[in-house]
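The structure's right below; bear with me while I get my questions together.
Omission of a single protein chain aside, the complex is shown with its protein chains in their original locations.
In this document, chain identifiers A, B and C correspond to the written order of the chains, with residue numbering beginning at 1 in each.
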Amino acid sequence: MLSANAFDKEGFLIELTDWNPGVAAQIAASENLELGAAHWEIINLLREYYLTYDSTPAMRALVKYCALSLGPEKGKSIYLMSLFPGSPAKLGSKISGLPKPDNCL
Amino acid sequence: MIYSLLVLSSPFSGHCSRTAAAFAHCVITRGHTVRRVFFLDAGTLASAANSVSAQDEDTSMKDWAELANQHGVELAICITSALKHGMLDQVEADRNERPFPTIDSLFMMSGLGQLVDAYANSDRLITFGG
Amino acid sequence: MILHTLNASPSSSAFEDCLKTIAEGDAIVLMGDGVYAAIAHTEVSRVLEDTGAALYVIADDAMAAGVLNISAAVSSIDISGFVVLTETFPLQQAWY
Partner (left out) sequence: MTAVTKKTILIVLRHSPYGSGLAKAALNTALASAAFDQSLDLLFMGNGVLQLQPDQDGRVKGVKDVGRQLASLPLYDINHVYVDAQAVERYNMDLSKSPVEIRRLDGPEIRQLMICYDHLLGF
């Protein structure tokens, strides 16, 4: 468990290198989410996206990336919403230990 | 016609930022509308509330103030560029745990969506860079 | 038709890129460091004339730079004149 001061006011990790699967579960719990296999599939994809494109995806890019990697059924915003309610790109990125998306997008 | 301006120039090098302000005034004088002035990259420094210039040098701030106060022109600064350059309003100062705001209240912190909205709804987009 | 605005010296890549796209019927407004392209009897001013574009310089910017011997092919305008050009030309490309 990381202490509260490892996170900023919005719950994003301050040091990205602190991230590990346990931290993901901790962030998810603070958002009232329990991570299952379906969540982990997306979390791994988000981390792969970050390594490939050096950026945190906006919703449009995340949906398309999921469609390309996991097939059309999972490349839908409704599917991502069911796993990460509200704002899937933002919440998913937060849990996956990605940098906060650019404010301007 | 409806105009929008994109200002990329720093107010501290060259004349371009001030030219943009003068341009906006002339656009209004000629009977057109300025939908928005959007400041991006080094252009966001135009909002620096605490910038100190030599007493005998003009700054662009009073030109922007006149546009905003007398003509109601919206002065929008890109939040990502602004934060990088140390330009924060009260909300961003609080959110990013900085001690105080640094931008003049004439300016509004905005997302790039406001630039898209500006050009999508304008007959002319005039860019000022360099 | 395109209204080009040049805010960089004649030795810059901005100037080079501008020349690559400018055509007869276009207009160019020289501003900031771009005013040096307006100096009379230079290779650069001849190149600009050869484009067939209408040439303008912002008078204040030229004055500030000490560019007084402006090529006869270049018209001096104030900011209001610049606005008038943008009314005529639907597209502006900023080179800097």
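Criterion: a contact is a pair of C-beta atoms (placed from the backbone, for glycine too) under 8 Å apart; a residue touches a chain by one contact, two chains touch by 3 or more.
Keep in mind it's a predicted model, so treat the numbers as computed, not measured.
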item: Partners of the unshown chain among those that are drawn; value: A, B, C
item: Among B:19, B:47 or B:127, the residue in touch with the chain that has been omitted; value: B:127
item: Which residue of B:16, B:75, B:88 or B:112 touches the chain not shown here; value: B:112
item: Positions on chain B contacted by the hidden chain, ascending; value: 6, 8, 40-42, 78, 80-81, 84, 111-117, 119-121, 125, 127, 129
item: Where the missing chain touches chain A, by residue; value: 52-55, 57-58, 60-61, 64-65, 102, 104-105
item: Where the unshown chain meets chain C, residue by residue; value: 1-2, 13-14, 16-17, 20-23, 90-96
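To be clear about the criterion, only the chains that are shown with their structure count from here on.
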item: Geometric centre distance via CA averages, chain B-chain A, whole Å; value: 34
item: Centre-to-centre distance between chain C and chain B (centres being mean Cα positions), rounded to whole Å; value: 25
item: Centre-to-centre distance between chain C and chain A (centres being mean Cα positions), rounded to whole Å; value: 50
item: Junction residues of chain C - those touching two or more other chains; value: none
item: Numbers and ranges of chain A residues touching at least 2 other chains; value: none
item: Chain B to chain A touching residues, read off their complex; value: 78-81, 83, 95, 97, 110-113
item: Residues on chain A engaged by chain B in the complex (per definition of touch); value: 8-10, 102-105
item: Complex interface listing, chain B residues touching chain C; value: 1, 3, 8-9, 14-16, 19, 22-23, 25-27, 29-30, 32, 123-130
